[in-house]
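All protein chains of the complex are present and in place, except for one that has been dropped.
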Amino acid sequence: MADHKITRRTLLTGTAAAGALSLTGFPARAEVNWKKYAGTKLEVILAKGPRGDNLQKYVKEFTDLTGIQVESEQIPEQQQRQKCVIELTSGRPSFDVVHLSYHVQKRQFEKAGWLADLTPYMKDPTLTAPDLVESDFSAAGLQYCKNDKGQMLSLPWSVDYFILYYNKELFQKKGVAVPKTFDEMVAAAEKLTDPKEGTFGFVGRGLRNANMTLWTNFFLNYGGEFLDAKGNILTDGPEAIAATKLYQTLLTKSAPPGVAGFNWMESMASFTQGKSAMWIDGVGWAPPLEDPAASRVVGKVGYTVVPAGPKGQYSATYGDGIGVAAASKNKEAAYLLCQWVVSKTQGARLLQAGGGVPFRNSILNDAEVQKGVKMPREWLQSVIDSAKISKLGLPVIIPVAEFRDLVGAGITATLAGSDPATELKKAHDQFRPILERSEKA
Amino acid sequence: MTQSAPAAAPIGAAPEKQLRPPSYWPFVVPALVVVLAIIIFPWVFTIWMSMNEWKVGSPTTFVGFSNYLRLTSDPRFAEAVGHTLVYTVLSVLLPLVFGTFAAVVFHQKFAGRGFLRGVFIMPMMATPVAIALVWTMMFHPQLGVLNYLLSLVGIPAQLWVFHPATVIPSLVLVETWQWTPLVMLIVLGGLAAIPTEPYESAQIDGASLWQVFRYITLPLIMPFLFIAGMIRMIDAVKSFDIIFAITQGGPGSASETINLYLYSVAFVYYDLGYGSAIAVVFFLLIVALAAVMLYARQRMLWTEIASGA
Partner (left out) sequence: MTAKQIISRIGLWFAVFVIVSPAILFFLWMASLSLKFEVDNAAYPPVFIPEHFAWKNYADVLASNRFLTYFINSLVVTGSATALALLVGVPAGYGIARMAAHKSAIVILIARITPGLSYLIPLFLLFQWLGLLGTLVPQIIIHLVVTVPIVIWIMIGYFETTPMELEEAALIDGATRWQVFRHVALPIARPGIAVAFILAVIFSWNNFVFGIVLAGRETRTLPVAVYNMISFDQLSWGPLAAAALIVTFPVLLLTVMAQRQIVAGLTAGAVKGG
């Protein structure tokens, strides 16, 4: 199925993408000996999505360049995370290269020592192309890929900002302006809600766990910080309560019925059907929204940054990286693949297809690359603007899954009418011992 | 390893040809080996893990019963037990009622009965993950076909699996749809064994359909209903595929049963020690229930024999 989607996207975005792009990812310098590991066979485990698609589609070029064979597979996110952990624990993973979600797995992978240190490779001119330098990665990327000792344990691949998608047609019909602040957003959402016509002002993730990625946008803009200096979790303070109230208001008064069970998939369905006027979610959904086979709102979608809160304006940021398993026997070859994955060529392709945003500034700010973007200009602008106000969207701790489950469940409960402060307190009473246990161990 | 064992059976059995208490053990040995390897060993290991702090990616340490102690003060576990009980009771009773009705109908003779019976049991045979995905689409509050069907008869749209108050009944609906056929088959077997004389005399006495069912059929199929109830209970308690694929325990944690929580702890949080403790307690719970039912079954069997059935 991944295959047919690529086909579809390619059809949609036209064949220009490849042509417009000069294959300048690796300048021909004598220093890097690409063919040194020719004949090696690498196994790659990927989370399903546009990033994985982008790798698989062009990996033949990597093989042509290096003579390294690559076997890869995409598995849905949840199973991929699970499978990686189980195999890495076993000490004999079936893969050399691993695609990881920083916002969920960073600390866990670091603490367990599952990833090979890439720092020496980065410094080795026979292994690393001169254009790949640490300073090219954005701050969030470096924050994600380095451990506290400053070692690079992976290469930052694709960043995911949360942005506001809105339906221009519905906005026009009701004469509503694009909101710049939370207050305006609430007012707009109410105005845009018309249950008789089956249209709603706002849609977003209500599902436990998934909803945390939306909620933290609110939390950050109310001035929230996840952890204090001692590593205590702070997501039940006044900022969190305010964020939860906003979340509750939007999702109970202006959202489609059943939103408590919506993940991005259901939210997107509602939005692509023209049933919801606003949607806050990851930046990577533009391709399906602009795909006539999947969407009824093609050409009517507006893209902008998440509205400002009383204490600031941030874009909650998540990200993927690509790293080498410490247990791999082909670390150098695997590193070459990682390098190719985050290369300018591959990064540009990812951005231009709307499938993700490279962490490398040299790609994002390249006018030529920008020109080749197949998504609406507004989308690209929202990406660039979000990059400026980017802030990590989840606490960097080991038990991220428990955090998302417990606090997420409390937040979902407020959609059925529970009190935000009570639910947050309950969730944190359960979460604190878990956090303490995990950081102590 | 197991292939040669049945062949070896006659050697062990040959010497004693008299009808003394015969040893049938050789027949059982291969299965026993398999059961030891794939069922007993995992259990022993699980119990060992449950006594350790065993988190993936960290070294393990022996902690005795502290994982079990942690269970007693875990509100999420307590909630999960509640959800499991509600889910189980509903998922036993509804299929019993509908299954009995269906069995009575299928006990009649009509054209195409075999084929329709085959169609009727399709839900229980279909791949659970596959049908769960389709049910998820049908439950969709805005685009789902179920709300459309309701709207045709003037019932307002429901939230189905998307509201804490309706999620368990909605899941039970799927479970009932899926497993009513099993109850039907079991009860049908019971009906086939019922002698015809009582019905003939009832007809002469002019009893109503309901009276016939209530006073003749029901008592006679009671043992079968009981067995169906037991099987249903075991399956419903550990129901996983349907809940996992449709709600993953949500919204919030409104449909999180013990099995779902166990999954989260072991395979999402990678807390294998605590997960093992949950598995052990969960297992003891089911064993307790099953033991009660097995005891009841023995009694049923005796009643059956005593009554000459």
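Each chain carries a letter (A and B) given by its place in the written order, and its residues are counted from 1.
Convention: a residue touches a chain if its C-beta (ideal position, glycine included) is under 8 Å from a C-beta of that chain, and two chains touch if they have at least 3 such contacts.
Since the structure is predicted, the reported quantities are computational estimates derived from the model, not experimental observations.
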- Item | Option from B:V63, B:M138 or B:L220 whose C-beta touches the chain left out | B:M138
- Query: Which one touches the absent chain: B:L69, B:V129, B:L218 or B:V292?
  - Reply: B:V129
- Message: For the chain left out of this view, which of A:E61, A:E77 or A:E378 touches it?
- Response: A:E77
- Taking the full complex into account, what residues of chain A touch the chain not shown? 1-5, 48-50, 71, 73, 75-77, 79, 82-83, 86, 90, 92, 94, 198, 265-266, 268-269, 272-273, 284-285, 287-288, 291, 293-294, 296, 355
- Missing-chain contacts on chain B, rising order, are 2-3, 5-6, 9-10, 13-14, 17, 19, 22, 24-28, 30-35, 38-39, 41-43, 45-46, 49, 101-102, 105-106, 108, 110, 114-123, 125-131, 133-134, 137-138, 142-143, 145, 148, 177, 185-186, 188-189, 192, 224, 227-228, 230-231, 234, 237-238, 240-241, 245, 259, 262-263, 266-267, 272, 275-276, 279, 282-283, 286-287, 290, 294
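Following the convention adopted for this analysis, only the chains that are shown with their structure count from here on.
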- Could you give the separation in Å between the centres of chain A and chain B, each centre being the mean of its C-alpha atoms? 40
- Note on the structure: Touching chain B in the complex, chain A uses residues 78, 82, 85-86, 88-89, 108, 111-112, 114, 198, 206-208, 256-262, 266, 269-270, 273, 275, 399, 401-402, 405-406, 408-410, 412-413, 415-416, 426, 430, 438, 441
- Note on the structure: Per the touch rule above, chain B residues touching chain A in the complex are 53, 55-58, 74-76, 140-143, 157, 159-165, 167, 247, 249-253, 264, 267-270
